[in-house]
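Removed from the display is one protein chain of the complex; every other protein chain stays in position.
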């Protein structure tokens, strides 16, 4: 199971401690508690601007709620055709949007490219009733292929969206891995680059079940995006009666830049793994290892070695020759080294030394 | 905030311990972990029959998913017009059911009555396209008014539903309080009385964020209810990547009948509170205190005394003269006594003694 | 079948002639034809203000589209609990609104009353996420019980709605019967009284399959109501490839006040029927015969006489003792008289004379 996903990791100690600390006495229900009251200010401080925070418990809920509020019926969303929202959420955005349509575009390195987005938006004819109006563009950061969008890339996409009155959404399931990789601030990678609404992911990065939809108040779409989003969350079963436990997780991630620390560690472990794999004969690194994911093609010899070493490898459903490894906040360098040793057919040095 | 709701309570020690115990190492994601694998067997043992368990994180999600699978478009649901699903979930069942309709019936003691349900179902004309076909009847146990349905009452409703091919759903947000109050088994109060699908509530009873949709395999509707319910959960954002933490909570509630113990305590505290209030002049007990809720009308003198004692009282939104008190797994007898002392305008004997 | 409904009537000669006249040569598709281009100006002239006209083919489609655009998710609609939209459209508004909720209020004479609407809207608490925000109030004109709202009544409702930023919708399935009965103009009964959006009915009044959603440009909600409503219509299957035939029907109804003439005739026939029935012993007129509907309770003797005369009578599904008779644009005075003669147990004077 090693490096299969960052979803397999447990809860990091700081978050678990926060959950336990929140378990003191009674607290007002349904998000009227003191922990939840602190969420807005904490996110605003983190992002250096006023942020409206809508906590939820899964990334799918965050994405589906964000897109649903951004694409009221009968509007559509433009996204990458490898995007999680497009193909890996069982139609959640379509469902939450009351039958909305996602339009998938291909694009190299798992990214949407400005020229493609500009072309599609420019070709929209508001009088042509047969095509749903595109009201939101969704990008994933870190992107679909373990890559990251540069700040300029996002800013270019945003400029196009703003020109067309279209919302720019970021699926930030691995948001912290991305800003950690770019060495920039959460602000720079989001609203400063023109993001209007963000699915902020904490679960993969060490939380238990805590993500959030963040709306930047300075977005020209903020008022319409935020209108009734609380009600939407409740009717989606995402307003928790004991909300304090969700909010405490998010507060812990923001405290002392825990999110960045966890992400930096995961990214570093991916670099170590990527560097090691690239040295093996026949291994092809398919995409740059920008964050905590490694996309490679492995020769049979390496696959066999890994299987013999107890690390059977499964390819991507749509492309079995392609393998994705994911590191997490809790990945250990010794495990990376043992894995690499197995891949090379030998003993792991670290293990041998142990 | 005392006695305002069972949603204000924290997590009971046994559940918190289970969450921490689950935080060991990595675990397969999205419900393929070992904790989740044990859910079906654990619920089946508890209910003495094969149960298909779909864990979710909120009671609204449980109800909305259960009703949505029971009322495929364009079907409708019949329920009490005070039911949580009818008026307190911001239209969640309607949304999850793709625009489904809930038809509210009034009924004394917060319950649906067999003669009313029989009349409505018999009046349905499948050729009359103007009315959506009623595919499910939903009852709440403990019921809307702090009352409980007797086993015979449920069995009568079920016989009517079965005659019409209609699913019988139970909203069991306070399911454990109900079977504890009746002194019966979970089996007797559910499938043995003819329930097809149950929203099993654990959150109010000491969990953090864990409820479940339970389908009884011996229901004639089991196959159709269960079909694609897993997919539905995922697209509703209710399949957690780190599902083990949700499942562990539910397992803990089933372990050693923790659910019954917590519920018995809450019920006893409500009895103590109810008995004490009834002794005060002018207090009218509106409904029997069957579970952990007390519905009363308080004279101004008692309200004033409570306010002076630090316990300001708020009435129900739809009927401000009516007050609901709710006890929980963590309510203390000394707090009940202090509350009663304040209500009577004096010092709390227990507190005085303390 | 006599007087069972105005839906049983055929197409009046003027509309049929218009349909045939439209059948000349080719015409641009999907509403880009010349007939449809004339709809906006024609309705604007009729209503003495700028009207945006969205033609559809059924009253249910008109209502469902109007309400859906007025109550974006997760908003709710307040209406009479006898309203067609509430109970006779198989959940169409709920479906079109993506899971919207209709909240039914009772009210005498089949009408919503200002004090009730004011109370419900004032009780709304935007912070209470459990209740969907009410975004639209829907009234029916002619009302549910064959009655009409006075202009003052509508204006009072509108003032309340405007105060709360809520849209006021009118289901005008029998709109022409209502303004004909009141002796006022279409403008006075709609936007001048504060209606924002109107389901304009032509089908019952002599058309084949033509109704329309009308938005009054001077409504404060016009822009948001009209946004994407064309796209909504198309995705609802209500943009006709050969739209000219729908538009031609509507144009014919507006031409030379055909709508008013047809409605006046139907109303007069209902008056004649109502007056005759009231003279019979034991007949109770339940509501005023304001438009083309007569709501009565008939003694068994009258029912028996009618059955013997070949006019078997069926009561309302929810109240079998209550009978509704409806006249139409094509009802004949001789038929009314024959019916009355049968009801009184004798020969029809007209028939006898014949």
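Here the chain labels run A, B and C in written order, and each chain numbers its own residues starting at 1.
By definition in this document, a residue touches a chain if its C-beta (ideal position, glycine included) is under 8 Å from a C-beta of that chain, and two chains touch if they have at least 3 such contacts.
Since this is a predicted model, take the numbers as computed values, not measurements.
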| item | value |
| --- | --- |
| Of B:231, B:308 or B:332, the residue in touch with the unshown chain | B:231 |
| Which of C:5, C:124 or C:224 contacts the chain that the document leaves out | C:5 |
| Residues of chain A in contact with the chain not shown | 73-74, 76, 87-91, 94-101, 123, 125, 128-132, 317 |
| Positions on chain B where the hidden chain makes contact | 30-31, 68, 72-75, 97-99, 129-130, 132-133, 228, 230-235, 239 |
| Contact set of chain C toward the excluded chain (per top definition) | 1-2, 5, 7-11, 16, 19-20, 22-30, 56-62, 64-65, 89-92, 95, 203-204, 208-209, 231, 234-242, 245-246, 330 |
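One rule holds in what follows: only the chains that are shown with their structure count from here on.
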| item | value |
| --- | --- |
| Same or different contact residues where chain C meets its copy chain B, judged by the half mark | same |
| Mean-CA-position distance for chain C and chain A (Å) | 50 |
| Centre-to-centre distance between chain C and chain B (centres being mean Cα positions), rounded to whole Å | 42 |
| Per-residue multi-chain contacts in chain B, two or more chains | 89-91, 95 |
